[in-house]
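What you see is the complex with one protein chain gone and the rest in place.
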Amino acid sequence: MYPKEECGVFAIYGHVNSAELTYYGLYALQHRGQESAGIASFDPCQNHFQVCRGMGLVSQVFDSRSLASLQGTMAIGHVRYSTTGSSTLLNAQPIVVSCSKGELALAHNGNIVNAVSIRRELENKGSIFQTTSDSEVILHLMAQPAQEDIVGSFLNALQRVKGAFSCVLMTTKGIFAARDPLGFRPLCLGKIENSYVVSSETCAFDLIHAEYIRDIEPGEVLFIGEDGLKSYFINGQTTKKAFCIFEYVYFARPDSNIAGLNVSKARIQMGKELAKLYPVDADIVVPVPDSGNYAALGYAEQSGIPYYPAFVRNHYIGRTFIQPTQLIRDFSVRIKLNLIQEAIKGKRVIVVDDSIVRGTTARARVVNLREAGAKEVHIRVSCPPHRYPCHYGIDFPNPKSLLANQLAIEDICKYLGADSLGYLSHEALIKACLEANTEFCTACFTGKYPVDFDPDFDKMILERRSFFENVTK
Amino acid sequence: MYPKEECGVFAIYGHVNSAELTYYGLYALQHRGQESAGIASFDPCQNHFQVCRGMGLVSQVFDSRSLASLQGTMAIGHVRYSTTGSSTLLNAQPIVVSCSKGELALAHNGNIVNAVSIRRELENKGSIFQTTSDSEVILHLMAQPAQEDIVGSFLNALQRVKGAFSCVLMTTKGIFAARDPLGFRPLCLGKIENSYVVSSETCAFDLIHAEYIRDIEPGEVLFIGEDGLKSYFINGQTTKKAFCIFEYVYFARPDSNIAGLNVSKARIQMGKELAKLYPVDADIVVPVPDSGNYAALGYAEQSGIPYYPAFVRNHYIGRTFIQPTQLIRDFSVRIKLNLIQEAIKGKRVIVVDDSIVRGTTARARVVNLREAGAKEVHIRVSCPPHRYPCHYGIDFPNPKSLLANQLAIEDICKYLGADSLGYLSHEALIKACLEANTEFCTACFTGKYPVDFDPDFDKMILERRSFFENVTK
Amino acid sequence: MYPKEECGVFAIYGHVNSAELTYYGLYALQHRGQESAGIASFDPCQNHFQVCRGMGLVSQVFDSRSLASLQGTMAIGHVRYSTTGSSTLLNAQPIVVSCSKGELALAHNGNIVNAVSIRRELENKGSIFQTTSDSEVILHLMAQPAQEDIVGSFLNALQRVKGAFSCVLMTTKGIFAARDPLGFRPLCLGKIENSYVVSSETCAFDLIHAEYIRDIEPGEVLFIGEDGLKSYFINGQTTKKAFCIFEYVYFARPDSNIAGLNVSKARIQMGKELAKLYPVDADIVVPVPDSGNYAALGYAEQSGIPYYPAFVRNHYIGRTFIQPTQLIRDFSVRIKLNLIQEAIKGKRVIVVDDSIVRGTTARARVVNLREAGAKEVHIRVSCPPHRYPCHYGIDFPNPKSLLANQLAIEDICKYLGADSLGYLSHEALIKACLEANTEFCTACFTGKYPVDFDPDFDKMILERRSFFENVTK
Partner (left out) sequence: MYPKEECGVFAIYGHVNSAELTYYGLYALQHRGQESAGIASFDPCQNHFQVCRGMGLVSQVFDSRSLASLQGTMAIGHVRYSTTGSSTLLNAQPIVVSCSKGELALAHNGNIVNAVSIRRELENKGSIFQTTSDSEVILHLMAQPAQEDIVGSFLNALQRVKGAFSCVLMTTKGIFAARDPLGFRPLCLGKIENSYVVSSETCAFDLIHAEYIRDIEPGEVLFIGEDGLKSYFINGQTTKKAFCIFEYVYFARPDSNIAGLNVSKARIQMGKELAKLYPVDADIVVPVPDSGNYAALGYAEQSGIPYYPAFVRNHYIGRTFIQPTQLIRDFSVRIKLNLIQEAIKGKRVIVVDDSIVRGTTARARVVNLREAGAKEVHIRVSCPPHRYPCHYGIDFPNPKSLLANQLAIEDICKYLGADSLGYLSHEALIKACLEANTEFCTACFTGKYPVDFDPDFDKMILERRSFFENVTK
């Protein structure tokens, strides 16, 4: 079964420092995936693909020496977070292959919902699969002999796959940037000096001082080559769109702009809508950092109740942190965020968070607030209750672990131990994002999936249990 | 010459998990020193000191195995940042020695201003020095044969040294926690279950769920042993105090309480005072994260101008980040903090920071704001101009590099490219910290040093140029 | 172009400690490849392939944790040395894939001489290649839909590939051990408790206390499964054999037995033949350690001249050894082997080595001997002059770098600065290996290649220059 993945992609064409700029681009996209990182570059003079991939943060995977080896005037990069138990180098991207279409390198963000059935079909035709990433099917489809040229084979492959994908493909002639017809995941085009750059988010352009040009359109396959830009569309230009609204709520960086709307601004507006829907008489508005910061600010502004960042974040939590042996209660919550008790004592507190998924952390936080002397605790959430899984690239837990899938709102409030609980309504969320020039996928709140997925998905998963796994050291 | 050091200390007596709790305590104190960390423990049953020290963050220095080896029912810990060019394991603390007073382990925060002359005197008597840390002189003084018992020798040693010190000393009988007579650096006492804990700041108590008891008093030498607590005073109890006000301004964590005043609260009050002193007609108040967050909030609250966290912090900057080869302008500023351009465009912006030292970063930040479209940029600083070096444990650069030591305020404003510039006044800073039950050292603003230091300091430094250095791998 | 590789393989079926035993097996085969190592295991209960691969020695790639994760009752392992400039994790084996025949894992030793043309054919059919290892073609051939079952598809694949291969293939049903029809590389079968083991050399059996059963026959494809052993033959049973005689001369470990002949014994006999062919009046016989040890012993025994190991090997040369900055002459020779000058001074010395390839080291060694006071230096080589490249898995340098390809014997002697030089003759070498129950490939001496390779090999190499490369950190 294919793991669910969250990812970021970056690409640059026609720059002598292509690998170095890709490195900085990935750095700015690190929030989209912290498990593995990779860069592939190509030097037309040497006619040579090079790739460096590794487990860990961008700053851990690359060093001066590996960056220097990634020569060439074009490059693509990838950061990835996988939700399967075993994190593995095997699936680190870009995937680089040699096939009938020459050498190809692919970096992909999203989930292909019909990957398992395509894979079965391709295996029956003689293909062998070496990763457990759904992205691999795109390359196999391209490699099939039917299609003559690369453009045709890429368009054909993308017509076969269903689901969410924002991806960049490097060939020896140039770079493709493609987005699925509904535009689930972000992808945008920029320019630095005379070179085009592609990134999952605009924050990467800011870092390298590139100029934002435009978003890649849903269904667009943009080729960047010697002759500049050339646009293709997967199934002709479509009008229906389904951009993942959770990118605004949580996933994207606040300094990124998507579909013309700045993410931090959207979040402030969500907070304001929330204050209108669920006002309460209280003393302070406390954000859950960092995801709740802007919504809390919006709530405070709208309500006139003072904003107080009473949770202090520990910036030094590393991967290797040692869990205490049942020594300290609620440790895992406090280790990341410590309360300023002085600010809470005797106060009626509104806590604003971006979402509640399992509820475990939110519940422990209420205990913390009570211990610190909060008189009342009111929880406000800047999106509707999560009731359904995402099939398009955001990793929510199993529906049975989704609190709102199991309990009614008032029971959730009791479970969390809060005095009141308010979720942003679907309408208000859409309203908060009104300035975005797109329509939205809100399947995780509504269960209405814009793209069908195989109903036998679960059955196939069981059948495929044997799929090989890499043991990490 | 002795390096200037910033440090945090922690101690615990009488707990079976002493090393583990010290580990978490140091974790909460990590902001006080990120260069090296160490823990020494003692097991009365085994009569054995154990120590583990290393370069790096607490999470890097210790692992499950090393923590498990640090057995015993008492432990002390240390985190350290040194300002000398070569960071070296040699000076990582706790220092553990064997001498006429038995085995001793010391962890020390502060700067001893007469360390060089004491050292010279001790060398002439036959002592050999193996570190370049000023803390080592305390142990040498204790080791001198004149004094009979440990308490007497420790008190005697602390009467000889001048300057700032908050330190913990572990012997085979118990733990001492001592603070210099003026109380420059913080040090407080807490309790977890039936065990006493000592920490530089209260935030460490919060993490391990210990209860805060009281601050160690200036001049106090507290012994924690089999019979509970016993207090001594270095030169009898004194009345004059000189707590480093910069701990409130910048150094301490916002969730810590010192001398009865919460740090985040003090900072909000600084922001309010600043708004009273230097009001300006503007559209948004933008903090420089994270140090300017609370002061900006205070400024916004007092002025009624909206607060907007328009700088977005990159949480993934590692030590190994590769500097670009002159590729990208103002890169080092943007890599840490990226601006939300949408929030700035066309706005009159008030930027609030805790301090301006060299001015290089502040200047680059103004350039960023202008590029993002800010109409006006007004800088507000939540403390007076830094004009003098600190001799008591805060690492400011050479006075010649202190912007306010070289230029008049209006020239600083020009240099920074700002439309206006306002520093908090000395009086207003004191007023903002009025609730603190202490007097203050403000030498870095005023040049009035509460404890004399050797006027020939610089001469000695040159003379001692040869002092050995560890080469780090 | 495919890199030339030297490798060792190991496999075990039906043992609860299969991964652990494979680890020790690879340990004993480490001399066959020190660049990368890998183990794949399969647990029928869990229906799950697992694989751990890494760059470095067996002892570096695996730790207790990764070994513990490699659960299952069958496993295969691989050690590898590649001769291409960039050593890369990409090509570390076992290769694990999913295809129409289910999950497969392959570990391969040898060189497939028609890999490039098969690959081109497969790419044209739609296959994509993800490594630069020639072994990958075997799996692609198996994946092709024509064949019904695994046995048939494996036999079919092996009929298509030409060249040298000794390989083990793990399926969910059992393990195949296969050897090419001429039997270039060794492969043998053993038994530990009730489990069958397969190894490149018998020395791995000794380490794990397994009992040697027999060599896998040239052309044999042995399946080890639930029902014990079952033998197939690639093209029916053949009579012609071409075992690489250089395994006896240099590559195999002296404690291994191949085709019924112990390797150390073969080397002693080579030394004796050499003494018969090129006797000389001298004082001591000095081996070049460790490759020349046994031949020198044979020479000494035959000639009656005393054996003296006058070169002392430094056992602590690590990978990270820092080359001196032109400081010390002939350093790279002396750092590995230092002469006992006392033993050499005033003596007529016979130096016995297993082979001379480029001659650089041999020449520097003569200088060392002269400086140590040797009166005469006579070089004896225990195989014929290397004049031709190997296409079947031994990495000799480019023919232009082969000393014997460029110079006549007497000119080589002059070049080396020796007083005399004698190479073992082809006939004498064969005679020394007479007890081996096989025929030999001696192409590197004679240029008579038992299996054709594509004459356009070089052309293809140039054409394929672009083949992608992994950048190692």
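A, B and C label the chains in the order they appear, each numbered from 1.
Operating definition for what follows: contacts are C-beta pairs under 8 Å (C-beta built on N, C-alpha and C of every residue); 3 or more make two chains touch, one makes a residue touch a chain.
The model shown is predicted, which means the values in this text are computed figures rather than measured ones.
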item	value
Neighbouring displayed chains - absent chain, whole complex	B, C
Chain not shown: contacting residue from C:Ile12, C:Leu139, C:Val161 or C:Cys203	C:Cys203
Touching residue (missing chain; options B:Leu29, B:Leu57, B:Leu139 or B:Val451)	B:Leu139
Positions on chain B contacted by the hidden chain, ascending	40, 47-54, 61-63, 65-66, 69-70, 89, 95-100, 103, 105, 123-130, 139-140, 143-145, 172, 465-473
Touch residues of chain C, complete complex, unshown partner	17, 20-21, 23-24, 27-28, 30-31, 34, 57-60, 62-64, 67, 203, 206-209, 253-255, 257, 262, 264-265, 290, 293-294, 297, 301, 306-310, 312-322, 324-325, 327-329, 334-335, 338-343
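As a convention for this text, only the chains that are shown with their structure count from here on.
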item	value
Chain contact topology (line, ring, star, complete or other)	line
Homomeric contact chain A-chain B: same or different residue positions, threshold half	same
Rounded Å distance between chain B and chain C, as computed from the means of their C-alpha atoms	60
Mean-CA-position distance for chain C and chain A (Å)	47
Per-residue multi-chain contacts in chain A, two or more chains	62-63
